[in-house]
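Got a structure for you, questions after.
All protein chains but one are shown in place.
Chain IDs A and B follow the sequence of writing; residue 1 opens each chain.
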Amino acid sequence: MGLLEVKGINKRFGGLQALGDVNLSIEENTTHAIIGPNGAGKSTLLNVLVGKLIPDSGSVMFDGQSVLGRKPHEINQMGISRVFQTPEIFSDLTVFENVMIPCFAKRDGAFRMHAIESIFAERGIQEQADAILDDVNMLEKKDMIASSLSRGDKRRLEMAMCLVQDPKLLLLDEPTAGMARADTQNTISLLKEIREKRGITMAIIEHDMNVVFSLAERITVLAQGTPLVEDTPDNIKGHPKVREAYLGEAQV
Amino acid sequence: MSTYVENPSGTLKSTFLTLAFLFAAFWGSFLILRTVIGFSSGDNFSIQQYILQILNGLDKGSAYALIALGLTLIFGTLGVVNFAHGALFMLGAFVAVTVSNLLSLSHKVVDETRTDFLGNPLQVEVPYMYDLFGQAAGDVIIDWAVPISIIIAIPIMVAIGFIMERGLIKYFYKRPHADQILVTFGLAIVIQEIVKYFYGANPIPTPAPDAFVGSFDFGIALGFQANEIIYPYWRLVYFFFSVVIIGAVFAFLQFTTFGMVVRAGMADRETVGILGINIDKRFTIMFGIAAAVAGLAGVMYAPINSPNYHMGMDFLVLSFVVVVVGGMGSLPGAVAAGFLLGILESFASISQVIDMIPGINQIIIYLVAIIILLTRPRGLMGRKGVMEE
């Protein structure tokens, strides 16, 4: 029984079958990559997992509980965090505040009326926030307004915001999209480090085969809304079906 | 947009369906009203009363529709929420006031043939129009001041629209909607106060041409008793005028290349921009057109309601409700909702209805807006994703 069990998911948009009978199992303590050509349904699948889309049929179980029909914030509270393709951060707030907010969400739940207490008195939260900023090497930038960060820093900040919640499952939507080679390499090592140090289960949607094969322990290939194969990276590399799906797009 | 139908057979079919739907809606609402009113007060609600209420709703509905159309053009093309649009409507009405004042300007002439009661030669006011065109033609020109204002209002309003867009609005395309609302709200106050400074706070009666004074008896025309359905001529003129303007705007958008690009821009601004078409320039022109539409609505409204400096704000609030009910960004929605709410408002003003639900005439529009917004967030004909960030 995996941490995340997707069974028989179908999703149509008008006449288009975006997802057809998708089955997927993500084991605890692995890095699982979902790859596939454009339009294969990767983003749709991700949106189903986080509650943004409701599938027409099928089931999604996370940690023994159904995810379907729950709102994004409820799913997050169950232990699923998401990193977006373009970083979603609180751009008007400082870096420090950006990291404190998920700490509060983790401690106090989806809503708490703590309107009189001072932020400055929340020592525990502040220490937590400092610690995670230290981990991603952003401690010296903690008083900057988030919108003034570089793109790479924004991504690291978003990562920190997800990590500080100590999620059971971290979903990453093309974490290296649009990055220069050096940044990509940094992200890979950052993710590796997270994986080793914290033992967080990760699901990565990615185009860049270099990233996929550096990180993934299991790979699922999606094509036209259906899983083609699921296997270890080594087996995927030589798989004829995968080559067919990509039509030589990825030179692995 | 789905309402623009491309193939002719489809046009025929949809026209027929629309007419059938309208007929069913009107007949259905009549039956409902008659039943409801009949139960409560005992006296029967006649078809004549019903027709009269629809007619009464038309002139206000026309004004709502014209203002909402302009608001939607601006919102749909430029993505700007224009709180100063009511002020443009008001400016149009004051163009009519100004033109009629100018046309009746006169100078004193000493009439040697007559004397006043002290025996001095009589001084008479002679309008300049008499000097220019002679007395008979001069009288006609003065009398027709409001229709003449239309010709003058078009260039003036377009110019005001250009200045507003180039001078202010264009800097707000990328700012949040709240900022757009606020800055145009400020602009509306400024325009309003300038008008107040020059024209004072009191309403200024601006009569329609004598030919349109009086009422048309629909009762006779439709085969009922005389005096049963009386409707002022000018309001009829206003309705037809607004139908013509609305038709012209739609035809312009439908049949010209310019309109096609603007419609494409309304649907997907970025793609059109990528195609290398200079939409900014076209949008400026669109703003001018929207301003002219609001201005003309105001010019022709002057005889119905004496213009005052805050009439714009009064109409603006309701027009925004109309736009929201019709669906943000939908032109047909704006027009349909304008007429619909105008007529609903007039139904709600029937005394038997007020007896049943006190105060309903005051709140009906807002009530409808709230219900629509909560059940159909995109309004009657709105598209997905408009203003929902």
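Throughout what follows, contacts are C-beta pairs under 8 Å (C-beta built on N, C-alpha and C of every residue); 3 or more make two chains touch, one makes a residue touch a chain.
Heads up, the rule we're going with is that contacts and distances are computed from a predicted model.
*Asks:* UniProt protein name for the omitted subunit, picking from "Cytochrome c oxidase subunit 1", "Aldehyde dehydrogenase family protein", "5-methyltetrahydrofolate--homocysteine methyltransferase" or "Amino acid/amide ABC transporter membrane protein 2 (HAAT family)"?
*Replies:* Hidden chain identified via UniProt as "Amino acid/amide ABC transporter membrane protein 2 (HAAT family)".
*Asks:* For the chain left out of this view, which of A:16, A:110 or A:131 touches it?
*Replies:* Residue touching the absent chain, from the options given: A:110.
*Asks:* In the whole complex, not just what's shown, which of A:29, A:59 or A:91 touches the removed chain?
*Replies:* In the complete complex, the chain left out is touched by residue A:91.
*Asks:* From the list A:31, A:44 or A:76, which touches the chain that is not on show?
*Replies:* In the full complex, the listed residue that touches the missing chain is A:76.
*Asks:* So which bits of chain B touch the chain we can't see?
*Replies:* Against the left-out chain, chain B lists 81, 168, 171, 176-179, 181-183, 185-190, 192-194, 196-197, 313, 317, 320-321, 324, 328, 358-359, 362-363, 366-367, 369-370, 373-374, 377, 387-389.
*Asks:* For the chain that got dropped from the picture, name the residues of chain A it touches.
*Replies:* 50, 71-74, 76-77, 81-82, 84, 88-94, 97, 100-102, 104-106, 108-122, 161, 165
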